[in-house]
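Every protein chain but one is kept in place in this view of the complex.
== chain A ==
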């Protein structure tokens, strides 16, 4: 790995200033960025650790939903969100392994937007709001394709606010070596309708399965999606599964998520 200057600010304002340096890169839990740097696929000249910023940590239920600080590790979300939003807590508790969950953060996962990561499915499936140091971004505008987001240069995710649905569940078909989602589906039933977000399956990253949403909005049962067919055209094909296999998983996992929703 190439060398860099390491800085660890204690406030968002200091972090924004540090990120204005040429070649600066934000570091959260580092569970993806560190291996990426070891492979020299990333070589920042300044690394700005965001894990020392107290105002970016914690889980808190407010009027507009459940707010989670961007630098909150998965293990903390798994424990502290459980009584407010069990489907989200269960998703956080199924990422990677215990040591990864003690370091990896929700903000880091969203900023990276890995096409097989779990959190993007929860954020898009809940219609959550991504809060940055500059603005609030609706989930529907935030995810813009594989590893691509609405974030601008030097913009930091400071937190995420989740509206809490009546019922929800996330079901992941594990890639057993990496424990990323071979395909994962997040289903959330709100008063106004149902949202279905799919990760791990598409070449365009996380997406909403609109046909599934319409069917489930009029009849929230696994049977409602049984007659639908998911198009395999944009699905990922690799040694773990063909596009057709992933398209099939979308439907199967949606049904399982509906059955599991509580």
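Please note the rule applied: contacts are C-beta pairs under 8 Å (C-beta built on N, C-alpha and C of every residue); 3 or more make two chains touch, one makes a residue touch a chain; residues count from 1.
As a working rule, contacts and distances are computed from a predicted model.
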item: Which of "(2Fe-2S)-binding protein", "Electron transfer flavoprotein subunit beta", "Cell envelope biogenesis protein LolA" or "Phosphatidate cytidylyltransferase" matches, in UniProt, the chain that is not displayed; value: "(2Fe-2S)-binding protein"
item: Option from A:100, A:164 or A:260 whose C-beta touches the chain left out; value: A:100
item: Residue numbers in chain A that touch the chain omitted from display; value: 1-6, 8, 27, 30-31, 34-35, 37-38, 47, 49, 51, 75, 96-100, 102-103, 177, 179
